[in-house]
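Only one protein chain is missing from this complex, and each of the others stays in its spot.
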Amino acid sequence: MSVRAAVVGAAGYIGGELLRLLLLHPRVDLVAVTSVRRAGRRVDGCHPNLRGLTDLRFTSPADLDDEYDVVFLATPHGETMTGLAQYTSRAGLLIDLSADFRLRDPAVFRSHYGVEHAAPGELDSFVYGLPELHRGELRGADRIAVPGCMAAAAILALHPLAAGDAITGRVVVDARTGSSGAGAAAGQTNLHAERSGALRVFAPVGHRHEAEIGQAIGRPVSMTATGVEAVRGVQVVCHVTLRDGVDDVVLRGLYRQHYRDERFVRVVAARRGNYRLPEPKILAGSNYCDVGFATGTASGAAPTAAVAVGALDNLMKGGAGNAVQCMNLRLGWPESLGLEFPGLHPS
Amino acid sequence: MSVRAAVVGAAGYIGGELLRLLLLHPRVDLVAVTSVRRAGRRVDGCHPNLRGLTDLRFTSPADLDDEYDVVFLATPHGETMTGLAQYTSRAGLLIDLSADFRLRDPAVFRSHYGVEHAAPGELDSFVYGLPELHRGELRGADRIAVPGCMAAAAILALHPLAAGDAITGRVVVDARTGSSGAGAAAGQTNLHAERSGALRVFAPVGHRHEAEIGQAIGRPVSMTATGVEAVRGVQVVCHVTLRDGVDDVVLRGLYRQHYRDERFVRVVAARRGNYRLPEPKILAGSNYCDVGFATGTASGAAPTAAVAVGALDNLMKGGAGNAVQCMNLRLGWPESLGLEFPGLHPS
Amino acid sequence: MSVRAAVVGAAGYIGGELLRLLLLHPRVDLVAVTSVRRAGRRVDGCHPNLRGLTDLRFTSPADLDDEYDVVFLATPHGETMTGLAQYTSRAGLLIDLSADFRLRDPAVFRSHYGVEHAAPGELDSFVYGLPELHRGELRGADRIAVPGCMAAAAILALHPLAAGDAITGRVVVDARTGSSGAGAAAGQTNLHAERSGALRVFAPVGHRHEAEIGQAIGRPVSMTATGVEAVRGVQVVCHVTLRDGVDDVVLRGLYRQHYRDERFVRVVAARRGNYRLPEPKILAGSNYCDVGFATGTASGAAPTAAVAVGALDNLMKGGAGNAVQCMNLRLGWPESLGLEFPGLHPS
Partner (left out) sequence: MSVRAAVVGAAGYIGGELLRLLLLHPRVDLVAVTSVRRAGRRVDGCHPNLRGLTDLRFTSPADLDDEYDVVFLATPHGETMTGLAQYTSRAGLLIDLSADFRLRDPAVFRSHYGVEHAAPGELDSFVYGLPELHRGELRGADRIAVPGCMAAAAILALHPLAAGDAITGRVVVDARTGSSGAGAAAGQTNLHAERSGALRVFAPVGHRHEAEIGQAIGRPVSMTATGVEAVRGVQVVCHVTLRDGVDDVVLRGLYRQHYRDERFVRVVAARRGNYRLPEPKILAGSNYCDVGFATGTASGAAPTAAVAVGALDNLMKGGAGNAVQCMNLRLGWPESLGLEFPGLHPS
């Protein structure tokens, strides 16, 4: 009663995380994993945490000549939109982890990715893969576009505020990310001696995920992204202006109402301790997105300010874990199947 | 069909790891968790990774007035040997994670811990909790003493060589450990600004685990311990002198033979890649102890030298995970029950 | 021709940094260093980097019975304002590194520090110790209040924009800080296993430095502070809204004009490389504050957004180094005397 799954682009970090999850998933048979550069080699050669779990080897994408119940695409941005046809024919369910089909508007895509979309007519055929916002549509989806890691954190942190009409004006999203978000390809940018201990404001304005966030929450967004000393982990600190009358109690109510029944979103806004607000450090390997908030008055300013904070593991709820959650949802299984690992403390 | 378990000393790092494992264990009902200082408070207050998993609160050890199938003692060294009676009466199976009952010889205990043993007559009533060496005895044990983290890594790395009579002379064990091994009590020693980036040779000679290693492998041991920049993780590099005729092929044979059927020991001695030898970085949260080796000739020296390397997560195979494996074994369950998490890469 | 200097509170991290600078300063004789808890012990016992540089020992503050040309106060917040008299009588020049005399308005002090100011009548007797803004006054000052570390970075990053009337509305300051900013006192908060790898939003709103920034730039400020994985280093990312007509060229002009002749402020806004914007990683031990900026348009929003970035070593330009620069300025010496170390790369 298992489904047959394939992962395309399985030698990268998102790909490796998919392998870890799918190999241990009780209802999935992982039958094909591809890598252009590593075809023929064992998967545990580049994913050493899988030693002892599998003898699988990468194949070439060209050898994907079968049909699969689910195909995950963990390929570089741009490949899904140009090669969509070949995957569609083989896959009952297509789950794309690239950025190609996250945006609805080809003009927004162009302005943020600097190229024309290669398949604008297909944009509407994908459902945005965030179960907390699109559960209904995902239940019937055959094509799913998994959100960007920083976008997912920001959207989940901001959604209760936007949906509850609690904020006004521009939202400032300050995102911080570990080095695995940049992928497994080596370069001067990711050299340990350069990247270690960094606080690198690599996208001071206009990060691509800005467009996803704006699309989801319907407000103007200014996003800054900084690379911090971490391998895994994303945190967003969102600065918002509250509407008159919105206070701590209102906010707490909104968060609770939105996420009361969500398995993978925890509202974290404690009064004491080291972990009062969402912190990616305790989320590595887990599929949680923790969200929280705090309110205050800007010194000398009339409008009340608040911050909404979100945190997740970029390879999990920000990528592979969220993709598996979408698959579980689509196939009618419990959403948490194969995603039970709660994260470590300390770590 | 579940067993009822209690954890004493559950607010520490080993205690927290036990909670994580037992709360998700399919055959365990965690019914009591104690902490002297945190009695009455929620467990997820100090173990934030358990948020959403449990509403448990710590109780005072004095409130442990029931009977339990299994009691885990994650108390400071010295408490088990003075309070043994009170726990014995309540527990079908007692699993002690302190150092009190790891050594067989009270004189060795005295020389390494600087105090007289408080219950020398009970030393033989405990079985040393390393399934790979003592599986038979553990099947019938009612009291189990879980090995020290660095000792476990060194013993598993050296055992095939010692048991196979492949080495001669003194063994030099160079151990490296993350900061969680020092526990959750704050002090100048563990202050982040002092401990961060450290290479602190805190035990240049005579570390306590030296005695456990010597007891297990039956050879003289010199051990050095260094605190390195990590929260979790232990690695030992053991320098040995090989007997005549022992070479790479012999060693590989010994390791394979000893660990062929072990679920949690992987022989890692690859020819290429970043993870050619055991590396704790990919083991966080997993119950693996990876072991490996390499041979060579000392410059100018006749005898052939070799290094045996071991790595594990000090809170897992070096503590809580190993304790759960012992429980599984003792209760006739698959040893890996509740211990399936394979570790993350990258992390 | 040297001046005689004393450091009060010399066992802390700011105190230790003052010792390093003053021991190597060509015109300073360090004659007394005090510590309540370490009186009688060698200074290199707690500042191991000073081994071989000095045989000095801490004395008790009560033993400060002499007169000094300069007294540096690196004491906990609150001690200067209550003990001002005793220091004034002994010191030609008093340089306070605590927060007690940074704010002009006792009401603002009360609202940010939660207590009444103990010497409100003396607030105006201190000059705010930021040479780049107050060089003229500092030349004649006998009492200097050294800015907070995050405040210094934000003020230097924002000053050209505020003074040049280039921005409008509220300024959002997102500050990140290493663990040394929390001082040398051990606690659960700074335990390595808890603090390592953290992204701890410890002050989501209303951090105390917010008041200093607002006072200096004359605009409403919302500040968030996050502890990041670092020992030294502060970075601020300031989100601002530009006035009509203000663009990249205008901003570059403002920064250059303000800092053209500043020895310790570098304008860093490069088009490529890993270090395009200010990055504390390369500033450890140096007295630089690097400042930079980038502009962009918020998605869907009319007003143009910009970010101003500042970075410094919190113990140097954010504390001890800046204090020495103030002393140099006040005593008519080159401002960079004893502050020549440029920082390391890589590190």
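For clarity, chains are labelled A, B and C in written order, and residue numbers in each chain start from 1.
Here is the rule we go by: contacts are C-beta pairs under 8 Å (C-beta built on N, C-alpha and C of every residue); 3 or more make two chains touch, one makes a residue touch a chain.
Remember, predicted model here, so these are calculated numbers, not experimental data.
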item: Visible chains that the absent chain touches, using the contact criterion stated earlier; value: A, B, C
item: Given C:Gly121, C:Gly245, C:Gly273 or C:Gly332, the one touching the chain that is not displayed; value: C:Gly273
item: Which residue of B:Ala11, B:Val237 or B:Met327 touches the chain not shown here; value: B:Val237
item: Contact with the hidden chain (one of C:Val28, C:Ala99 or C:Val231); value: C:Val231
item: Where the missing chain touches chain B, by residue; value: 108, 170, 172, 174, 176, 188-189, 193-202, 204-206, 210-211, 214, 219-222, 224, 226, 228-230, 233, 235, 237, 239, 241, 274-281, 293-301, 303, 305-307, 309, 311, 346-347
item: Touch residues of chain C, complete complex, unshown partner; value: 13, 16, 20, 24, 45-53, 180, 184, 231-232, 266, 268, 273-275, 279, 282, 284-286, 288, 340-347
item: Touch residues of chain A, complete complex, unshown partner; value: 13, 178-180, 184, 186-188, 190-197, 231
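Criterion: only the chains that are shown with their structure count from here on.
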item: Chain hops separating chain C from chain A, counting only touching neighbours; value: 1
item: Chain nearest the global centroid, as defined over all protein CA atoms shown; value: A
item: Centroid distance [mean C-alpha coordinates] between chain B and chain A, Å; value: 35
item: Distance from the mean Cα position of chain C to that of chain B, given in whole angstrom; value: 45
item: Chain C, residues touching no fewer than two other chains; value: 188, 193-197
